[in-house]
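My questions will all concern the structure given below.
Note that one protein chain is taken out, while the other chains of the complex remain in position.
Chain IDs A and B follow the sequence of writing; residue 1 opens each chain.
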Amino acid sequence: MKLRMVNLTLAALVTGLALGVGGYTFVYAKGYSYLVNDPAACANCHIMRDQFDGWVKSSHRKAATCNDCHTPPGLIPKYATKAENGFRHSFAFTTGRYPDAIHITPHDRTVTERACRKCHTDIVGMIDGPHAKAKDLSCLRCHGSVGHP
Amino acid sequence: NIMERKQEARNPFYRVVELTETTEDPAIWGKNFPLQYDDYRRTVDQVRTRYGGSEAMPRTPTLADPRSRVAQSKLEEDPRLKTMWAGYAFAKDFREERGHAYMLDDQTYTERQQVVKQPGTCLHCHASVYGPYRKQGEGDLLKGFEKMNQMPFAEARQLVTHPVACIDCHDPTTMQLRVTRPGFIEGMKALKAADGVKDYDVNATATRQEMRSYVCGQCHVEYYFKGTEKRLTYPWHKGLKVENILAYYDEVKGADGKPFKDWTHAESAAPALKAQHPEFELWSQGIHARSGVACADCHMPYKRVGAHKISDHHVRSPLLNVNRACQTCHKWPEEELKARVETIQDRTHRMRNLAMNALMDLIKDIKTAKTAGKADADLAPAQDFQRKAQFYLDFVEAENSTGFHAPQEAVRILGESIDFSRQGQVALSKVK
Partner (left out) sequence: NIMERKQEARNPFYRVVELTETTEDPAIWGKNFPLQYDDYRRTVDQVRTRYGGSEAMPRTPTLADPRSRVAQSKLEEDPRLKTMWAGYAFAKDFREERGHAYMLDDQTYTERQQVVKQPGTCLHCHASVYGPYRKQGEGDLLKGFEKMNQMPFAEARQLVTHPVACIDCHDPTTMQLRVTRPGFIEGMKALKAADGVKDYDVNATATRQEMRSYVCGQCHVEYYFKGTEKRLTYPWHKGLKVENILAYYDEVKGADGKPFKDWTHAESAAPALKAQHPEFELWSQGIHARSGVACADCHMPYKRVGAHKISDHHVRSPLLNVNRACQTCHKWPEEELKARVETIQDRTHRMRNLAMNALMDLIKDIKTAKTAGKADADLAPAQDFQRKAQFYLDFVEAENSTGFHAPQEAVRILGESIDFSRQGQVALSKVK
């Protein structure tokens, strides 16, 4: 499953480069920001500015960078997500085809939810622990704004 | 110290004792879960908010009623309630509700018990009945329920010991939430059937998030005792809105073959209905329910205790706990959040007063017409308006959030109540 995604995204990235659209953005608009860990890099795209400004004032500024919450752990999945998002967002950015109020995708939402659970294992244990068979409670339902309001 | 906390955190619960389906006493559960138990016991606290919480009124214990503290009387706060309920037990004694710790005593000793012979059904929501039901039913919950419903209250009362306890909301082995109340199980089945879902089984189907409201919906709902078996029934067969519930009561017939009534109004002879604590029903019409916010989110918010993060089992008014109950979702200052609630409540309360005045006027007019010897048939339309008006009004009056659980809906209901009362007066005035 994961491998398939990598393949798909790599293929997409290659196609994008071939088209010259994503690729151009990737270089000129600093799309490669996706590959580094510095939150300021995300803010290279001005539409990430609100989130960046919010993050700077958030409780997590000292605890987590954008990537800590928005990419899955592990090298391959991490870069797969980055490549996938990097391509999709570069493409969107270049064509301008994205909504004004950006929304996290359902897939990326689960990535983020997993990130919370990874850092806060102790608490997760208490919240989900005794409820052996019960479904998880979504952290984001109550804490959606911890990274950036 | 940090080391210790990390330890605690990793293995947050020590299974000191084995809990089973027959472990009723919360103190035993408390050995495994001391933090939850400590909070659970704090529901004895009495603190008043503008419209909620409760006030501890000292009283001299008697043999018949050993309570040394009760909550304030609502009848004294607003004597119009006595007129609304004339001829019904509620006109005798009706108090602000208080914490869970008191539920069994308050039910046992309310003066309403002196006026009417109540059935065992009552205990469904005022005691830990899961054990007793199973015992009486020889392992079959439903059978025990049916059996205890039909006992006189005093007899059934002997079979229970605790107010709502851990076992009523939790599975003793997994600690998962569960619904143990037949009233709710059957009520949800009827509700879902109306939506075309057959044989809905709440314990098998509901999500964890839903369960965080359903465990409360076991009791915080409108109800009536159906038929001679006094079967506890939640009137949700046509839906959860006030008009759906009234339509249901209009449709089911009482012993007299006429639309079901709780009692005949003493002053007007109207076939009256009493609404009771429809928190679950009103909440379901509000923006919070629609946003997936559960009862437990506000009334049992998470709290930190050392390295633990637990659900606050000190169930109470969220206005006494705004920081945890509201501020994770709403980043407004505490005072501002309180003011928002109170703005909503003040508006609801104002409308409730107008609706109450309208109802008083109608009752007075019917009474006058009756005294003047008007024919029953001439009074009937006005009496039906009274039935409607007072059920609508009571739906908000008896609901305990003073409108907060669904602000616009609460005021909509009160507006319609006013319309019914005043139309009743007009109908009467057209009688020659």
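Quick note on the criterion: contacts are C-beta pairs under 8 Å (C-beta built on N, C-alpha and C of every residue); 3 or more make two chains touch, one makes a residue touch a chain.
No experiment lies behind these values; they were computed from the predicted model shown.
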item	value
Residue of B:Lys143, B:His277, B:Lys338 or B:Arg422 in touch with the missing chain, whole complex considered	B:Arg422
Per the touch definition above, residue among A:Gly54, A:Pro77 or A:Gly144 touching the missing chain	A:Gly144
Listed residues A:Gln51, A:Thr81 or A:Thr94, member touching the removed chain	A:Thr94
Residues in subunit A touching the chain absent from view	24-25, 28-29, 46-47, 94, 96, 99-101, 103, 144
Residues of subunit B in contact with the chain not shown	287, 290-291, 332, 340, 343-344, 347-348, 350-351, 354, 358, 361, 403, 407-412, 414-416, 418-419, 422-423, 425-426, 429-430
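Just so we're on the same page, only the chains that are shown with their structure count from here on.
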item	value
For subunit A paired with subunit B, centre-to-centre distance based on mean C-alpha positions, whole Å	44
